[in-house]
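What you see is the complex with one protein chain gone and the rest in place.
Right after this comes subunit A.
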Amino acid sequence: MAQPLVKKDDDRDEEADYSPFLGIEKGAVLQEARVFNDPQLDARRCSQVITKLLYLLNQGDSFTKVEATEVFFAVTKLFQSRDNGLRRMVYLIIKDLSPSADEVIIVTSSLMKDMNSRTDMYRANAIRVLCRITDGTLLTQIERYLKQAIVDKNPVVASAALVSGIHLLQTTPEIVKRWSNEVQEAVQSRAALVQFHALALLHQIRQNDRLAVSKLVTSLTKGTVRSPLAQCLLIRYTSQVIRETAVNSQTGDRPFYDYLESCLRHKAEMVIFEAAKAITELSNVTTRELTPAITVLQLFLSSSKPVLRFAAVRTLNKVAMTHPMAVTNCNIDMESLISDQNRSIATLAITTLLKTGNESSVDRLMKQITNFMSDIADEFKIVVVEAIRSLCLKFPLKYRSLMNFLSNILREEGGFEYKKAIVDSIVILIRDIPDAKESGLLHLCEFIEDCEFTYLSTQILHFIGNEGPKTSDPSKYIRYIYNRVILENATVRASAVSTLAKFGALVDSLKPRIFILLRRCLFDNDDEVRDRATLYLNSLGDGSVAETDKDVKEFLFGSLDIPLTNIETTLRNYEQNPTEEPFDINSVPREVKSLPLVEKKAPGKKPTALGGLPPSPTSASDAYERLLSSIPEFADFGKLFKSSVPVELTEAETEYAVNVVKHIFDHHVVFQYNCTNTIPEQLLENVTVIVDASEADEFSEVGVKPLKSLPYDTPAQTFVVFEKAEGVPAVGKFSNTLRFTVKEVDTSTGEAEDDGVEDEYQLEDFEVVAADYILKVGVSNFRNAWESMDPDTEHIDEYGLGPRESLVEAVNAVISLLGMQPCEGTETVPSNSRSHTCLLSGVYIGNVKVLVRLSFGMDAAKEVAMKLAVRSDDVNVSEAIHEIVASG
């Protein structure tokens, strides 16, 4: 007897795993759907068939037009049934089948009947289905019923109508806007959800009417809001109103702040969080306003709910970018989150700590992070690496431990993106912190000994070739480079050969030995490697081609002054038309077609990474230099000293978008106007900018380079050149007018008419200021740099800066006036401090190094005083800096 019992149990187990939809097939289900046509409807059976149809739809099965129509027609028959469960299913399947416009008509009458039914639930569902499948024309017929439904005493009906309204507002706003009286009434509803939906709809209807939104917020913040969801909406609308109204200048109070603050004591966590977030996002938020919000967020950090912890740490992470000092109180709670189960939370906690930490806590933090790194995914690791990079730039003295950390994680397992992020960071640190150079290069050398990514190996070899020869002992890198020639694939070998040649060109003592190595490469089995070795051996003087030393260096280190895309197109053309003549590089056009990518980046953003790295210090200035040197008229201006960030001369979304980049040379200033034509129906020709320099009398215009043609949506440049006295930091204001010939374009054929009309377009003014003559160049150890400068060049004076809102404002104003690089994180002012010291460094026109020490103090009446001490290589420059401040 025991045997069959066991068997029965087995059966039951199998049954438990068996899916009710096992082996389901579309054709069979469509067959089954014929039961919908039975004169005697079996409600239960019909529900089951609909469930199967839903399952198929949810599994991604699609019905052909014929199948869908057939099912749809069959389903409409089910309106005859009085079974509630089945009716509910019918509503759902109609929505999911989303019938086409010509079929909708079949159900509209049934649905309209349901909409006026005595059964509330029929009404609610019919509204939802109708609004889903209907179009504008039908809407006008049912508008009357919808308006009634909004104020229906049954909350389900009211909500259905309101949510439908929110959706319909996207397609037929003019109709929904007529319902605002009813919606207004629904906002006062006693049912929590109705109020929530009504508030959302009312705000959407009125969102472009500031006064109406303000009135809505004023009345609701005083009244009662029943659901936490609605309260959250109200907080969002309130912060929108706050953003648009000014602070009361007499009391310094912010309107509605008290309301936000009171929400921090609400019983729903959702509301508390929303209020705290709104407060942290207020513009120019003060410490006094921020404190209560930070306190509740801090409590959330130790909540048992992961969602709350995540929300809190994410918000604090954002606050830390602008007010790092305000977040430091939470540091202990945040440190315990590093071991949080949820990796998103842990990563946010780490990156926040990296922003708020001070110099002394760096080492302890790094120890904690090391443990953490081993068990998170690559995408989180990249975030951490980027945070560490900015920390290192903030505290350059800590480069040793941070660089060690980066080199350690570089040795561990990881994907390409992660490794690239680390290598990019090390490269940026080497570039910005001179002391870190040698150790950083060695870390990179060790990395390429065991690097599986060809792209990274070649980029690093290129970088070592540029930086390695300038170190104290270049010979130690040779071993790593030559190992590549022995061990790697052809691409890497070719790179290594180029790198070896660079060492040979710059370090005379190594030259003979480099030749030996290069000669070995002549027997490589790859063409490119052999060709490169032959080329370098000849050009470096071993062979018959004798060139000057300067030519060799120019060849090895100079940038290619022709845009790569242009070479590519010219070469393709050359290939297509076979000819006896050799390819002539001079036939490649040098004009850059579109703007260099860098200009799209946010101003002030650090140039990143290996990609655009090679010869010159920044990729932006490199791109500009290439662009300018490709124009023959500017060739003899000498070295480009500085290019400003683009200054917008038009407002956003105007017909023509123009910005200007100021290029400073010793003797000249070149204004590069980047123009974009945003009208598809127009072609602009002979585009120039007429510059009125009557308020810039130290400048005289010497040339204009017009733009031949400016088609739609293809940015291009026109230039205006001014002359000024050599090395003099002349300043002045320039007024601009865009002048051009406009031709109509037939957008269907893309052809322009032959005749054009001359036209002008007024642009904004801009100024050349003292900061344009100072390069942002940081120093790693300000104190050492300061003391190594001649104290006799020091010039000290005191200035009154008048009443200021806060020290932050005063510090930022002086930094942007001078346009110098803040050092050691001193641009961040603790939020409630009354005194602050800020260290700046830079290079003045004529390549004169300048260091500035600013000491600020603020008295009770908010009057700010500043002591300015300047040291530089040239005492005249120290005085010039004082003049800039005195006249600013």
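Keep this in mind: a residue touches a chain if its C-beta (ideal position, glycine included) is under 8 Å from a C-beta of that chain, and two chains touch if they have at least 3 such contacts; residues count from 1.
The rule is short, and it goes like this: contacts and distances are computed from a predicted model.
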Not counting the visible chains, the remaining one has a UniProt entry; which protein name from "Coatomer subunit zeta", "1-aminocyclopropane-1-carboxylate synthase", "Phosphatidylinositol glycan anchor biosynthesis class T" or "2-methoxy-6-polyprenyl-1,4-benzoquinol methylase, mitochondrial" does it give?
"Coatomer subunit zeta"
Full-complex touch with the removed chain, picking from A:D42, A:E103 or A:E269, is A:E269
Among listed residues A:R128, A:H663 or A:K849, the absent chain is touched only by A:R128
Among the options A:S344, A:N566 or A:N812, which residue touches the chain absent from this view?
A:S344
I'm checking contacts with the chain that's been left out. Which of A:P306, A:G415 or A:G638 qualifies?
A:P306
Which of A:R87, A:R206, A:K394 or A:R626 touches the missing chain? It is A:R87
Contact footprint on subunit A, counting only the chain that is left out
16-21, 47-48, 50-51, 54-55, 58-60, 84-85, 87-89, 92, 95, 119-122, 125, 128, 132, 153-156, 159-160, 163, 166-167, 191, 193, 197, 200, 229, 232-233, 236, 269-270, 273-274, 305-308, 310-311, 314, 342-345, 377
